[in-house]
Structures are given as C-alpha cells and as structure tokens.
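To start, I am sharing the structure in question, which I have written as structure tokens.
The complex appears here minus one protein chain, its other protein chains still in place.
We call the chains A and B, going by the order they appear; numbering starts again at 1 in every chain.
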Amino acid sequence: MTKELKYVGKRAVRLDGLEKVTAAAKYVDDLEFGPAMYYVAVLESPYAHAIIKSIDTSEAEKMPGVKAVLSGKDFPEKFGLYLKDNSIFPADRVRYVGEQVAAVVAETPAQAKAAVKKIKVEYEPLPVLQNPLEAIKPDAPLIHPDLGKYEVVPWLYPQPGTNIAHVRKIRKGDVDKAFEEADYILEDWYHVPHVVHAPMETHISVALFSYDGRLTMWNSTQSPHTQRNIIANSLKIPHKNVRVIAPYVGGGFGGKAGINMEVIAAVAAMKVPGHPVKLRWTRRQEFFNTSQRQELYAHIKMGVNKEGKIIALKHELFWDVGASAEYGSNVVNATGFSATGPYYIPNVYIDSFAVYTNRPPCGAYRGFGYSEFHFGIESHMDRMAKMIGMDPVEFRRKNAIRRGQSVAYGVEMNPTGILECIDKVAEKIEWGKEDKSPDPTKVRAKGFAAVWKAPAMPPNESSAAFIKFSEDGSINILVSGMELGQGFLTAMAKIAAEELQLPLEKIRVELPDTDRNPYEWQTVASHVTWSCGNAVRRAAIDARNQILNTVSRAYHIDKANLYLEDGKVKCYTDPEFELPFEKFVIDGIEMPDGTYRGGPIMGHGMFMPEFTSAKVNPETGLGGHPNVHYTTGAGAVEIEIDKETGRIRVIKMAEAFDAGKAINPDLVEGQIVGGFVQGLGTALWEEVKFDENGRILNPNFTDYKIPTALDVPREMHPIIVEVPQPDGPFGARGIAEHTMIPVMPAVANAVENALGIRIKEVPITPEKILNALKEKEQNKQ
Amino acid sequence: MNNFDYAKPSTLKEAIDIYKQYGDKARLLMGGTDLVVLLDDGVLTPDMVIDLKGIEELKKLEFDGEYLHIGAGVTFNELIDSSVVREKFPILWEASKTVASTGVRNKATLVGNICSAVPSADSAPALLVYDATVVIAAENGDREVPITEFFTGPRRTVLSPGEIVKEVKISAGSGKFGGTYIKLGRYDGEDLAQVGVAALVTESKDYKIAFCAVAPKPVRAIEAEQFLKGKDLNDETLEEAAKLAVKAISPISDIRASKEYRLYVSGVLVKRALKVALSRLNGNGPAYGERLV
Partner (left out) sequence: MKREIKFTLNGEPVKIDVMPNEKLLDVLRDRLGVKSPKHGCGRGECGACTVLLNGKTIRSCITLAIEVDGQEITTLEGLEKDGMTELQKSFLEHNSFQCGFCAPGMTLTATELLRKNPHPDEEEIREAIAGNLCRCTGYKNIVDAIVDVSKKG
C-alpha cells in the first residue's frame, strides 16, 4: 500500500515560520504579567563542596522591597526525574559552585539581588572531587552519603556507600575468550569534557500561586507535563491545580528537559499568593545553574579477526554526572546499552558508571551520551581499520549492524539504512579522492564516522493528541510536544493533513498548556515525530472516521465509497458529490425533515509502545527490551589544517541519516545542518573550564566559543535516507539528536589522516595539534 | 549596575570641568562597549558617567594631507567605511575589520579601544607601527603622547582623571609601503586575539613590528626592527627577526592560550606578517582584509 502522499514528504513553509520571521512569536520573557509581578534572585554557593552550618536570612528579610526569603530548611523534599537526589534548596550541604542555596522574592530585580547579598551562610568546606576516576575510588569522600535512601526507578542501580549513582552492565557472549581468539587488539582511553547547551534563550520561569490554590507556571520547557507531575508530587498540590503553559522555546537541546530552576519559581510563588514571580537566568547562570553535558573517560578494548570482523568489545565508561544524577543517570544507562556503536559485535562487555562529582549536575544534552561515547568508538574504529590494513569506510560497512542481528542487549536490530547512509556520505565527500590545498602551509584530509542512537525512554512513554474543528473547516491540533525549533508543529500538521486531506493553511498546532493539551511524556530523545506523530495520526484517523460515519449516515452512502480530498468529503461512486468540511464539522448535517446528524467532530489519539520493557538482568543487561528502535547514520568531514599555527577548519561536510520517512524533508535537512554545527562546536572549540576549586572559568561567550556564520563549512550536504520504521507514522523515525554525533570522531579521524597524529581528547585545538606534531617529531628521533 | 549620575557636555571644556570635579569617581563614556559591561558586572562603580557623544569636535575623522585625525568619537565602522583610511592607512583599516562584530563596531571607538588599554587591543599594533600620536586634552591645555608611551600596563595608560583623549593622529609618511595586521583567534568568528601582530615594510627597507595580547601591554619589537633595517627579507633574516621579535614579548598562559603556544605562534606570525607586508609593498600581495590565518 504505497499511496501517493500529498503532504507528508513534501517541502513546505513551516507553520511557525511567519511568527518567527515577524517576531510575533512570544517566549516567556515576552509575556506581560502586570505591575504586581515580583522578581526572584538566588544565592549561589561559592563552594563546590561544603557543609551548610547555618543560614541567616534575617537581614535579607528586612531589605527594601523584599517579600520573602527561602532556603533549604523550608523545603526538605527531594525530587528528581529518575533518582530523587536533588533538593529544591540544599539543607545539609552544597555540592557544586553555583548551587542555589537560597532565594529572595522582591519588588524589583535590583532589590532582590541586593537582598541576596545580605544572606549570611556559614560553610564548612569539604574536599572537592572533580574527576570521576578519582571519585569512583573506594576511599573517595562521599558526595551523597544518603544515596541508599533516595527513591529511584526500578531500572537504575545506585551503589550506596560509594559515589556511583548507577551502573549499567552488559555481558553478552564471552569477551575474554573472544580476545584470546582475536587477531588484532587495540586498547586505549578517550576523553570528552563538559560542554553546555547554550541555547540563545536562557532558562526562565514565571509562576503564579493564586488564592484558589492554583499554581500556574509559564516555563521555557521541553517537558510541561513532566514538570507539572514533579511539581505536584514534590509540593503536594493536586495535579489539577498545577498548570504549566509553555510558549515558544528559544532553543532547548535537552537543557530544558526535566525540571530545574522552575521549582524555585514555584516555591517562591507560593510565598506571595496573587503575585506572579519571575526567575530568569543570566547567561552566566545558564552555564552552571541548569545542567551540563557529562564528562566521559572511556576505556575501549576492541578485538578484530583477520577477516576484519569485530569479535570482541570491552567498553568501560566513567561518566562525571556532577552533583546530581537525577536525570544524568539515564544517560549513563542508555549509553550502557548502546556503547558498541552501530555494529554487530557478538561478544560485548560494557560497564557504564554514573559517578558523582562536585560539578554542576549533568542532565540531558542532545545525543544523550551518544556523542561522547561515539568519539571513542569511532576513533577506535579508524585505528583498528588501519591496524588491519582495511579502508576505514569499508571496515564500517563490513561490521555495520543489519536488520535482525542482535544488539548488545540481545534484541534484534530494526530495519535500517545504515549501509545506504555510509555509501551516500562516502560518495558525497568523495572518499578516497585526495584533495590538496593550493596553500603549501596547509594540508587537507577527510574523516568518517558511522553512528546510531535509540530514544532513551521509560517503557511506558506516551503521547496523546486531540483534534478539534472550527466552523470554517480548519483544525486545531492539541498536543504537548514542544516546538523547540526542530519543526515539531509542522510535522504534526503534515501528518494530520495527510490523513484528513486538509491543506496546511487550515491547520494550527497548539503549544502546550497542561490544562488543555493532552499528555506528552517529554520532547526529548528525538522521539516526538514518531510517538506524537502516531498519536496525531490516530487522532486524525479518528476524526476522519467520525466525518465519514456522519456523512454516510446522513446521505446513505457506504463509508467505503467515501474519501477525503482538499478539505472535502467526496465519493468514488458519485463524482458530483462534494461536501466541504465547513458545512458540517460543527453544525452537523441538516436532513430534509429539519433534523440534524452529527455535531462537532473531535478526534483523539494516543500512542504508547507496548513492547518495551526495562526489566533487564542488572548483571548482564539482557532479558528486556529497553529501546524502541535505533536510527542510524553516517557523517564525514573534509578539513584543512594550517601546519604552522595548528588552526583547523572544516571545509566540507556530508551527513546522512535514515529518517524512515522524512515528514518535512527541508526541516530534516535543517536538523542535519544545525546538529552538525553544534557538533562542530564541541569538536573544535567548546569546553567548560574549571579551576581547582570547581569554579567555572568561562561562563560567557567571550571564552566559551560557539560557532558563528564564519566558522561553518561553506559546503554542507545533508542527505536523507528512508528505510521505513514499521511502527512509525508513514515510516518515520527521529534524527534530530543524531546529527551531532558523527562530528567529533570524524574530525579526529580527519586529523589523523592529515597529519598522522591521533588526538584522543576534544576539543581538538590548534595547541593540541601542534603539541602532537611536536611529539611525533620527537618520537621519530 | 550601581546608581550613577550622568552628564552629556557639549564641549570638551565642560567635560574636563566635570571630570576634574569628580576625579576618579567619574568614568568617560563614548561607545560604551567596554564600559557598560564593566558597570554591569559591578567591576566599576562610578558616581558619575560623562557621555562624550555630545561633543561635535570629537566626531571628526579627517585627513589634512599630512595627518589622519581620528577623533575620540570615531567608531571602528566609520574607519572601515572611510576610503582615505583604506587607501592611506590600510593596516589600521585591516585591524579595524577584526574588532568584534559589526553591531559592536557601530558604537565602539578606536580611542575607547586604546583607553581601555586591554593587552589584546586590536587597534594598538597598527597604531604602534604607524607611530601614532595620542592627543590629550586637559584643564591646562593639550599634550601629545606617542602611542609607544601611552600604555603603561594591563588596563593602564598615562591618563590621569581629568584628562580626555581628544584624538589620535597618524602621519601618512611618504613613499611606498606594505603592511598587515594578523589576528589569531580561536576561530574565525568574533574573538579576542590570542596573538595579534602588525608589520609595516617601506620601500627604503624600514621595518616596524608590533604585537598585542602577548605582553602586559601592546609592544613594538624594536630589536627585530633594528636588525632588519636596510636588509632584504629572506629565510635567514626572517628567522632571525622572528627570534628577536619573540624576545620582545612576554605572554602568559590564560584561558585563551598557553604561554608556549603564544610564543611559538608569535614567531610564525611575525614571519608571515613581514612576508605579506613585503608582497603588498611590491604590489603582488593579498588584498587588505583577506584572511591570513
């Protein structure tokens, strides 16, 4: 059944395009809340690790304009998405520089800030741990001595008495035996430091607690329903009295998933009923008061036979999850299942450790750990290929996982176009063809990487959708997936358009409001096109059934003879029959006798996968079905390095991903280009730098460099491959995070191809290149 | 930002009077791209901010046939848009293009840049190789200070409270020359210099070399200049000049680069700058403004 699609798969102007081009689009800070609004300022911990001996807020409370001062003693509850190790304000100790110790609510931002300065906190500093390899040692001071008491989801395994918040183990086959049989073995370490999301819009939350006991929040968030749930549970407010409204988000990248500073706004609001309170992070605070991407030290040992097949992989991942693992523990978990990369490997040993340190908490960041571990795996792949004398692209083709083969945890791989992705990228980058720079001081080379990722979700993640019609035949789709810029609204509209045969101009998709829009787990994991897309499609089909039923009943035409086209109901067996939606979708159909049939059409749809299970053997990782499916892809870069200064530029890129079915091809391409550039930032320039006391040295764009229009390759080739995902809407699966993943290793591989130096740490700076060249020269002598 | 009083005098004399009144409790505001950030961070807490943008005579940018007069109010984009700057003072033109971004350059001024006296001031190496003069207005009359003596340390100049830089003037000199300003940043987008080097080569084999971002203040590499004087540029002389130039600098390791990298790359860039300057003198060099790193 391959019907010609009219809307899905066709290029279109995005639904939110007009709003954003004209600045009609409103973000939280653009909303007006009236003159009764107060402002919140927070007191940040100056220590990375210290016991809070006392907090004296008395002077602060007397400062002009101050309405309330809040601190840990008022809020003993712990909260967290997966592991409840986070506090609204810490009562006992601080665990990272910048942790919010107290907050002031005042009439103006300046008054709030001035009062914060008057809060007196007595700290007793404790030893600071910044390296997960140190923090994991048995004699390391404990950052969470009460780890054993925290509530946790059943599929995570905290290790009380240690700094290990979780460990995911895979034991597939017999690696020891396989290494004995391997003809080639390579073992090495790789390091990926912390980076930040740096969305252009910082975190912001406005909360209003009204006298009827309702808490309303306007948040820049990827997860309105999850936020509502956590707020309702931690603050003991019934769910129906918590409302989260989510206007447009100025960039999320995972940093606005889960819940974070919004809790502070909520508790602040409850102290001043009737007054909205606003908490808006400065760019500086955005660096450490939200979440970062984990730091990873990875130890990889790979064994390959002389036919070029990988037969053994031992991968130990030591993740710095920072001071709280409430979200980051799942990154560690997800990567534990998938840290083979997109290859079939019969014998796999993986240990993925979530280790606490005294650094800012690390949560979800585009790629959810996959960018970090692919740096090691894909660098290692190139090195192994060279070891055995095989072309690195050919080596990947040979080992790429096929449909039906078992992944690390034993489940069969879904249909995948990874070979097509590899081939198309190799073709576009002209793999094998050497390129010389006209400038003799510069050298050019290409580098390749193949990648995969599965959404990391609880087994019962779900999406729901309502579709309602208006008198003019147009529809509003109500969903709680979030438009972060990725094109979510347009994708949902296209899916509904296709099922209802309604042009896009007649479709609106409403931004989330937990009072009105039905449930969505979170807009993360590159899963909403798939999950919410399925829900929207079911809602559209539901609406279509109602439409056809009504018309069938009113006109005595069999449903099977009716179809939809251009917003009208038409009839195969009566070409003259044409009933536009606007005639009946609200009003019903008038009968000859003056009675009516039908009434307002309302479609509803829900999707929850019923085949995923997190019940796995904690010692082997086997026995469950933790991931719904994988999206695969490949990427390649051509770089040019100035041998004298070490400066490196990417002059060309090609990336291909198997989107199953690109609902919006141009927006998918937009994700490929945008994700590549964000990946490029982490490959070449981005790194959060800490001093020995755990203080961030570069919480600004002066010294945390994100790519500008001058720093991106001038030639960029986004490629879409489509091997349908059987349970996806029209075959679609997600790609938005994946597009970042190939970049770090592709660049590292290109550097080795250019200069014969292997850099095992990012960002790959000119200094590292020159130092490696110098070392290579010295080793020669 | 703390509370401060604000004045916008319409003459230089008025400005100096207010400045003398407040002394070091006042700050001068022109483009504000440096000052407002410092005010916002609470690094500076003046009682009075004196906005100089109302003083007409400070806005002038003119070439009188011998000197280019850059008034204190002239922005970097005005320098870039000026054909006389582009044709007669191309090193300054090339340096101006490297400063920040266009939206900042519409407000940031050259005089503000040198008064901030950050070691990485992009205008400084060009002004140093041009041997520019800083004209300072004060209560008891103007004084002129060579740019080579103007900077005294990181964020420090010879200025005392009550003194206002009126203009920077640069002599056009005579004869053919070629020059360049090469700025090495961490990437091609807006960045502070890790190393900045300007070079000027005349047809009479006079050489000038200046750096920013590699010493407590922008510096000239005098020893290297003296070594090269009268000589042709070839592999040996370039090598020796680079060695001598690197002796003139004392970079530190900071968040942007390590000392070792700066020392090494300074040597590389001095050679590159001299070669480019010479090729431009000979008329077969890259156009001014083309990327050189």
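Here is the rule we go by: a contact is a pair of C-beta atoms (placed from the backbone, for glycine too) under 8 Å apart; a residue touches a chain by one contact, two chains touch by 3 or more.
Remember, predicted model here, so these are calculated numbers, not experimental data.
Visitor: Would you indicate which residue among A:9, A:158, A:193 or A:250 is in contact with the undisplayed chain?
Guide: That would be A:250, which touches the missing chain.
Visitor: Of the residues listed, B:12, B:49 or B:92, which one is in contact with the missing chain?
Guide: Residue touching the chain left out of view: B:49.
Visitor: Check each of A:678, A:698 or A:725 against the chain that is not shown and name the one that touches it.
Guide: A:678
Visitor: Considering the whole complex rather than only what is displayed, give the residues of chain B touching the chain that is not shown.
Guide: 1-6, 8, 29, 32-33, 36-37, 39-40, 49, 51, 53, 77, 100-104, 106-107, 188-190
Visitor: Mind pulling the chain A residues that touch the left-out chain?
Guide: 13-14, 16-23, 25-27, 29-30, 32, 197-202, 248-253, 280, 282-283, 484-487, 666-667, 670, 673-678, 700-702, 706-710, 712, 714, 716
Note that in this section only the chains that are shown with their structure count from here on.
Visitor: Looking at the complex, which residues from chain A come into contact with chain B?
Guide: Checking each residue of chain A against chain B gives 642, 644-647, 649, 684-685, 689, 697-698, 702-703, 705, 707-711, 765-767, 770.
Visitor: Which residues, counting only chain B, touch chain A once they are in their complex?
Guide: Its residues touching chain A are 184, 186-192, 255-258, 261, 264-265, 268-269, 272, 293.
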